[in-house]
Every structure is written in structure tokens, then in C-alpha cells.
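Following this message is one structure expressed as C-alpha cells.
Apart from one protein chain that is not included, each protein chain of the complex appears where it belongs.
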Amino acid sequence: MEAWVHLAVAILLPAFFGALVAVIFPARWRNAPWVTAVITSGLAFAASVAGLVYTASRGEVRYYLGGWEPPMGIELVMDPLSAFFCAVVTGMAFFVFIHGKTVVPRETPGKEAAFYSTALLLVGGLLGIVLTGDLFNLYVFLEISSLAGYALVAIGDRRAPFSAFRYLILGTIGASFYLLGVAFIAMETGSFNMGDVARVVPALGDSAPATVGLILIVFGIGLKMALFPMHGWLSDAYTYATSTSTAIIAPIGTKVAAYVLLRGCFYMFDPDFVREGIPLTTIIGYLGAVGIIWGSVLAIAQSDLKRMLAFSSVSQVGYIALGVGLASPLGMIGAVLHTLNHAVMKACLFLVNTNILSRFGHTDIRRFDRTFRIRMPWTMAAFTLAAISMIGLPPTAGFFSKWYLVLGSWENANYVFLGVILVSSLLNVVYFFRVLEKIYLRTDGEPYDEKNEREDAAVEREESPASMLFPTVFLAASLLVLGLANAFIVTYFIRPMIPSGL
Amino acid sequence: MTGFDVPPVAFFLLGAALLPWLPAVGRAGVCVLFPLLALVHVSLLTEGAELAVPFLQYELVLLKVDGMARMFGIAFTLVAVVAGIYAWHMRELKQQLAAMLYAGGALGVVFAGDFFTLLVFWELMAVASALLVWAGGTDRAGAAGLRYLLVHLLGGSLLLAGIVMEVYTSGDLSVRAFAEEFSPGSLLILLGVLVNAGMPGLHAWLPDSYPKSTVTGSIFLNAFTTKTAVYVLAVCFPGWEVLFVCGLIMALYAVSYAVLANDIRLILAYHIISQVGYMVAAIGIGGELGLNSAAAHAYNNILYKTLMFMGAGAVLFAVSETRLTHLGGLFRKMPWVVVLYLVGAAAISGLPLFNGFVSKSMVMDAVYGRDLGYSLLALASVGTFLSVGIKLPYYTWFYRETPRELDAVGKPPVNMIVAMGILALICVAYGLWPAWQYAQLPYGVDFTAYRTDLVVKAIHIPLGTFVVFWFFRHKILGEAKIVLDTDWFYRKPASNIGGLILDGVNRFFGACESGLDRLIVQRIVPPFRNPIKALGFKSGQGDHYDPDMDRTSLGSAVGLTLLVMVVALVLSL
Amino acid sequence: MIEFLHSYYAYWAIILLLVIGLYGMLVKTNLMKKVIGMIIFQNAIILLFVAAAFKWDATVPVLDPAYPSEDPVNYLNPLPHTLMLTAIVVGVAIVGVAFALLIAIYRNYGTLEEPVLMERMRSE
Partner (left out) sequence: MTMNRITWILLVLTLIATSAASYRADPDTFPLYYFVFGVLGCLLMLFITKGVAKKLLSRKEDYYDRV
């Protein structure tokens, strides 16, 4: 037991340590920052997986920073929920960093050290959010990750600074609202510690300041999560940032915000109160439902692959919000499982996007054609698999999280949500098949004949280098594994984290 | 109890797993040997045997043996063995794999004790059979295979949705008979199964794709998909009155198209639907006699229909041509094929001494008492004899001299003849000794096929049909044309209307189509190009979404955030 | 009424600051003014913590013989105040990043007026 306590901090330290180390190497060692990032995120990933297994079997771990006990000191809490999110965050970071080996030096030449340092800060901040047991400490980590995020978005093309600025203004409003909410809760309960708050809140009964505090926290963090209609910052930020920045922010940034949502609604407060006392989860669920449709519709309208994926993120975050909105065990399983699945799918898709960009110089869907599948067969296969998973066809991972959400909606007799999930699957089909059709089927209206065949034969295979291909294909393949292993994941990792009141 | 309660599908999956590692001859051997082992295994399975594995909070029943399942299982494995012999000369790994998986899927469905297992094998069948259609290799086969797959995925989705609802309302996952009431769940399941059964309106995938498959592919295709659907209907919906009506529609609708069709494999394809119609009608009657007769007819149908498809396949193999208008006079080139085919034709027409007579008489006996339905089924049997009993063999093998371009024809290989011979032998044996058949039926039998009235009827109807045919034989053949079916609705691309506005029907279709076209092109698609504009926001301007034009100002994004916050606070306090 | 206003005057001032900050971010089109609004908004929240944790007639939590240590009423809760030191640091960091971004925007497009900026991005 004693030694395992340090697991919580062992997840957190490598990222921050790596952020410091990445910048100290002389400029001649061009790969050193990359190696640092890969190693530290790999260590954090290993620690997270160990923590995940440990908490699943033996329950939570608490670590008092500096030996100060709460409520004065700050504690790190690793329970099944936070261990799960840690594993998702570090895992995605690990694979995206591997993928960045050749991409980052090309897109931001000479700034690799700064890039990896910032990216590791982002990861560290996100891990801190997930692990901390203190509300104010969470704010600090939130701002650390956000600041790193603004910086990462800003290193893009000409428009990137403006999109980063929009992100910054909106993000700061979100964080400020969060802090305001913390102020209300701290004033009402007298503590910043989540565990204390959770113990005190039920005794308060129907307390208006606590309710206001929760709502401010939820929607402040909802902005970070890009919950509809507060997603205005997302599409530009994702589109204009560099490839690897987007690939690292998109899969995990919004997910960690979803974690705070879950933590606030179901752990800090009494789920019954949040569900029935104030219709908070209902509001979140319906906003998510609208966001699902809205994101999908806008994704269909896009002609740029990266922007399409950005809007698809809005839609997918909606699923998680919808799962929270169901406020039932099945909804919670769906939301958590979808967090994992969507992180893997989105990471994979953004990596594919990077591969395409680095080989063809553009990601304009209108200019995709048949030669893509010959030039980059593995990348396109990964794209297809991820797209199928996004649509939600069995046995890929995407199916199962939607399945739990469908079951949850059915159980709650919420046919609006049910309809939304079904309709959005159709819309997903539309925007992904539009791309797949160009890659695999479209022959520009002409019947496929010998001329096409000769043209195809002339096209050479130019697959990405192994450092890019391995993470892409690995993530795509893991979608199948996650899909087949979903019962295992749900039983061993997700069910233990469901709070008793839910 | 043999103590060896393995699901029969295991043999096929094992065989399929072995195939890629074997040389060509070995593969052909596996395709006969493993089904043969499965056949032995199925026939040794005792009723009531069960194999269940836990899965989540449910229990998946991979094997559940009852009379009905056993009967279908024997038919499926038997036909898989014979089809393996028929395909002995075929060396294409892809087709062999697909065929094994397909047959395995069918057996999996039949012996599934719960709906999840059933669904998994159902989808396996859909994918494997689509591969067989694609194996045809032509562009048409490719397109038809895609349509085929899409329709079946739709059917599978309906089934899945129905199963989810059913499991949720009843909490019972097991495959069982539903009470005759239209709950959304049972209705969706029924629709999903009817897609596979080929209910007119949902059937067009069948005549669209089967004739485009390979020689051997169509042998497998004809046996499994529709008959598994019949099995599921018999188990889940016995005695549902609506099925009786469905069956009548199927039998008559399809036989009319068969009379018109020019391609021999198309004629046979339509006949699958027509014959399934008899079974569905019998299931609609329900009761022990109804279900017995449906099972018997399915069993026999699998045998003689496969035999006939083999005959058609032999023709295709020998002369690479299947249109009646381009065939003729081939009797001397393949006498054995003709004789064996005629056994199958006699069986499907229900002539005494053949197995079709026994089961068809049973079906008619079950339907007896419903005058209109009885007469309509009798009418369908007129069409059956007319199209596959006389028209098809006559124009293929006897009418006029062999056309010159077919003169240098090849001969069908021996293994084809052997396979056909085995099936023909079984058809005759079951016809001569119906008791063998009765013994296999799921329920006890109190029926005598060789009753004077039944025999007389079975002889008189074909006689009358034959006389008329002979009278008009030079007029019936007609020209090389195709006849539109409901697949028109999804096959004809939306852009081409001009050439179609020729007569009333077409004008009607054209109007619907252009209306739809207008609706889609002018109403549904443009809003998706720029949703911002479609919703009337000021910033949306162009026809296509443009991130720069449609970017909202920072102020409005802040405003939205505040709005959400205020609304949430107001709602909560 | 006067009494009510008087007893909560610190909060009224904070609410006023919050509204001013939001107004700046919501209505002003100049990006620099938006940043200023943001700073005001953030600092208002910091002030809220400071004001909420303060009480009259109490001292800092350092043991003083003049104040009986057994009565917590005599001491302030130091936690909110110390935490706000961190919050101020965070706020400064954000402002720094915001200014850096403004410089980059101005370098790219030559303006900080949002409508003009969007117009220039459009015409690119």
C-alpha cells in the first residue's frame, strides 16, 4: 500500500519534468526534445496503466503533496475514474508524440524544444486536473493546460494567432466562471477539498449558493469542453494550429473537461439532487443532443478535412454530454467509454490528416481522389477503420459506446436522445462516406476502364515513414481491440467507478 | 446425447480457417469433407442438446437443437456437401472461403438459441454471400453485390433494432415464438426477416444479384439466405395471419416475373421467392400441419432448387450464355444434365413420384379450407410448371437447332454431373418413400401423400398447362428484354428522366423521381452546404460554407456563453 | 435599503466590476479592449475571494497573545488569500500570452479592430 501511494504523483511528475528537460538540450541535438517527450509520456502512460489496474482491484489512492493533510494541504486522488482518464490522456499523448518525430521539425523548424516543452506542459496540466482533489488546484492546472493550449494553437499559420486569441478570451471566461463557482462553493462549505465538499453539500440541503456554484463550474468547464453552443473557439483553433498541436489537443483537451463535468455532477454533488433537484443534467443532455446534430450538420458542410474533423469533435463531445445528461449508470458507462473511444478515433483521424497533409500538401476533400488509396494504402485503411468506428458500426469501438447510450436512452424512455443518436449516425455516414467515396469509389463519372487502370499503375506508393505510420495504424487497430474488449473494459474499469448514488 | 454438443458452425469455421493454408486440391477436399463431418454431426445431434456460454449479464446459446432446427441443419449441411462436390473443379480461394463462411453462418442461425447469436451469424451470412455475388467478377456483379450488401445491412439493422426493443421490453434474449400482436419490436424483427425471405417490395436484391454470381456461387446463394429466413419465421412467427397473405403475394408475384424472365438463372431466382411463398403461407396457417409442411417444403426445396441451379450453372459453364433467346438445341451436348435437371423440374412442379409432390401436397392440405388462398396457390403452381417445368428446359435444350455461336461448346465436368446425380437420387427417393421424410419432421405426421385426389390434381394441372404451352410455344419466347422490378427505385440514377417519359407508368415514375430529385437537390442538399445560411443567420452568405465568411464574432461567442449560463441559472433556481 | 447596500458594498462593487469586464469583452470590438475587459473580470473574481474571506476584528493566523487562540473568530482563514496569490500569477501569465498573441495578430494583419481584421482575413 505504502509504495503504491506514490503512483498518483508518478503519473504527474514525468510530464512536468519532461517540460523542463526538453528545453535544456543544445540545438545540435535535434531529436533530443522528441526523445524526451516520448520517454516521459511513455513513463506517465505506464504509470497510468499501473494505476488503472491497481485502482480497479484495490480502490483509490490518496497522496498528500508536501505531507500537508487536507483540508489545509492539497491531495492527489487517484480513483478508478481519474486513473481511467489519466490512461487516456497519457496514452494519446504518447502515440501523438511518436508521430511527431518528422512532422514537428518540418512544421515548426527550430522550435522543437519549445513545442515539446509546451505540449508536455499541456499534458501535465490535464493530468493535474484529473488527479487533483482540490478545487482551486484544479483551477491552476486548468490554466496551466489552457495556457499551453493557447500557445500550441498559436504556432500555426497566419490565422492561428487570432484563433488562439479567441480561444484565450473564451477559455479565460470559462476558467473565470469556474473560479467564481469555486468561490461560491468555498464560501458555502468552507473548504476547497472535493471530498470535504462532497461530505458537506448533502447537509446543506437545497442551498442556492452551492447550486449556483455548481452551475458556474459546470458551464465554465462546459466551455472548455466545447459543449454546444459554447464551441465557437474550437473549429478555428483546431483548423489553424499545426498538425501535431491539433492531434494532441483535440483528443484529450475536451475529454478532461468532460471529466470535471462528471466529477462535479456525480461525485461532488449528490446525483439525485443534480438530476431532480435542479434539472442540470437534463440541460447538459439536451445541449449535448443539439450539439451532436449541429456539429454533424456543420461537418457535412466543410470542404477541409481538418475542419470537418473539428466539427465532428463538437458532435462527439455532445455524445459524452448526452451520457452525462442521462444521469444513469448506463449513461455514465456510455459517456466514459465514449471518452476513450473518441479519444482514440480522433487521435487516429487527426494523425491520418497529418499524413495526408505531409504527403499531398493539402487536406481539401474536394481534391481527394482514387490515387490516395494507392499512394497511402495503410493510412487510408486506418482512416476507413476510424471512420467506421465514428459512424458506429460493430465490431469497432465506436459502436459500443453508442450502444450503451442507446440502452441508457431507452431505459430512461428518452426517445429524443434515441432519435438524436440514430439521426447523427446517419449524418456521420454522410460526411465520412463523402471522403471514403472519393478515395475508394469515385472515378470522376467515367466507368472504370483500362485507361484508369493504366493511370493507377503509374501511381507510386508513397506511404508515410514508420514513425508516422506506426501510431496511426496502431490506433486504428486498437479501435477493433477496444471494440472487442469493451465488455472487459466496462466490467473491470468502468463499473467500479460508478458512484453509489447514481 | 452424444456428449459432443458442438455448434455445427464450428466445422465450417474450422474449414474456412484451414483453407488459406492448403494447396488447391486440398481446398476442394476440405469443402466436401468438413460439410460432410458437419452433416454426420448434425444427424447425430439429439433434440434438446444445448450449449450456452455466459456473456455480460446474458447467456449466449450457441447450440439449441429441436426438430425444426435439426431438419434445416441436415438440409443445409447436405446441400453444402453436394455443392462442394459440384464446385470441385473451382480453385478460387475467395469463393471457397466465402462459401464456407456463408454455409456456416446459415447453420449458426439455425442452431442459435438467442437473438444475439442469431444476429451475429445473420450478418456473417450477409457479408459472405455478398462476397459470392462479387465473385462474379463483372462490373454488373460488382454493382449488384454492393446493392445486395446494402439491402442486407438494412435488413440486419431492422432486425437489430427489433431485437433491442424486444429484449428490452421482455428481458428475454431467447429465440422463441412471439404472440401474434404487433409490438414495434416484433414488427421490426418481422420486417428484417422478410427482407431476407424476399417479400415483394423487399425482394429485389434477389433477382438482381443471384443471376450475376458465378456458376458455383449461385448454388450456395439459392440454398441459404431465404431458407434461414423461413426457419426464423417458422420459429418466431408461427400462425401469424399476415404471413399467409405475404406468402400468397410472394408465390404469385414472383411466378409472374418468372414467366416473363428471359435469363434462366433469373427464372430460377424468381422461383426461389415463389417457393418460399408456399412455405411462408404454410407458416401463416401455423399449427403442427402448417409448420410440418413448411419445414418439409423448405427441405425439399433446398434439394431440388439446388439441383436446378446446378443445371443452369452447367449450361452457363458450357456455353457462357444464359439467355433463353440465345440458347437452344443443346440437348445432345449435355444429355445427363438435361435428365437430371428434369428430375428437379418435376419435383418443383409437384409431379407424383418426386419429393416436391409430397411437401407441396402437405402445404396444400394445410391451406385447404381457405378457398381463395387455395386457388391462388394452385394458380402459382401453374406458373411454376409453365416457367421452370417446360419453358426453361424447352427453350434451352430442345427448341430449334443449336445457334451457330454456341456450336463449339465445352462439356460440363464430371463432378457437376455427380453432384446433380446425388441430389436427383435423393429427390426421387424421398418421392417414392415419403415416410423417410415424415420421420424427420418436427411434429408427428398424420398424412398420406398418395391420395387419389392429390395425385390426380398433381397430374391434371401440369397437363392443362402443357397443352396451352404447346399451343403457343412459338409466341412465348419473345425478345431478349428485361422486366423492371422494384429494384428500379434504387437502381435508376436520379439524373436520367428524359428517356423514360414514354408511357403512363413511366410518366408516373418519372414524376415521382423528378419530384424526389428536386426535393433532394434543391431542398435537402443546399442547406447542408451552408447550414449557417439555411438557418437564417446574418453571417451566412455564400452557397457553400466558408469559414472566413461565416465566422461569428468573438462578442457573439461570449454572448452565447453568458446566455447559456443565465438560462441554466434561471432553470435551476 | 441603504443598510442593505452598505452591509454588502464590497460585493456590489465586485458585481459592478464583473459587469464592466463582461461588457468590455462582449461589446468592444478592439481586441486590446477585450483583453482589458478580461483583466477586470478576472480581478473582480479575485477580489471576491479576498472580500469573502475577510472579517472585521480578526487578525492574521499568527499566534498573538492579544487574541485568545482558542477562539477561531479571532483569526482569518488564510487559505483564500494565499490562494489568490496564485490566481494573480495565473492571471498575469494569461495577460502575457494575450499580449503576445495581439502582437502576432498585429504583425500579420496590421490591425486590432475585430471587424477590420475579419474583413482582411476574408479577402485573403
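Annotations
Letters A, B and C mark the chains in the order given here, with residues in each chain numbered from 1 onward.
Going forward, a contact is a pair of C-beta atoms (placed from the backbone, for glycine too) under 8 Å apart; a residue touches a chain by one contact, two chains touch by 3 or more.
Since this is a predicted model, take the numbers as computed values, not measurements.
Taking every chain of the complex into account, the chain not shown here touches B. Remark: the omitted chain is touched by one listed residue; of B:Ser174, B:Ser256 or B:Thr402 this is B:Ser256. The residue touching the chain not shown here, chosen from B:Val53, B:Leu93, B:Leu425 or B:Leu463, is B:Leu463.
Although one chain is hidden here, its contacts on chain B can still be listed: residues 140, 255-256, 259-260, 331, 378-379, 382-383, 386, 394, 398-399, 452-453, 455-457, 459-470, 472, 476, 478, 480-485, 491-493, 495-496, 499, 503-505.
FYI, only the chains that are shown with their structure count from here on.
Taken as a contact graph, with one node per protein chain and an edge wherever two chains touch, the assembly is complete, since every chain touches every other chain. Between the CA-based centres of chain A and chain B the separation comes to 45 Å, rounded to the whole angstrom. Note on chain placement: the centre of chain B and the centre of chain C lie 71 Å apart, centres being C-alpha means. Residue positions 25, 34, 121, 124 of chain C each touch two or more of the other chains.
Residue positions of chain A touching 2 or more other chains: 169, 173.
The part of chain A that touches chain B in the complex is made up of residues 166, 169-170, 173-174, 177, 208, 211-212, 215-216, 218-219, 222-223, 229-230, 232-233, 235-236, 239, 278-280, 283, 287, 294, 297-298, 300-304, 307, 406-407, 410-411, 430, 447-448, 487, 491. Residues of chain B that touch chain A in their complex: 55-56, 139, 164-165, 168, 528-532, 544-545, 547, 551-552, 554, 556-558, 560-561, 563-565, 567-569, 571-573. Touching chain A in their complex are the following residues of chain C: 25, 31, 34-35, 38, 41-42, 45, 48-49, 52, 77, 79-80, 83, 86-87, 90, 93-94, 97-98, 100-102, 104-105, 108-109, 117, 121, 124.
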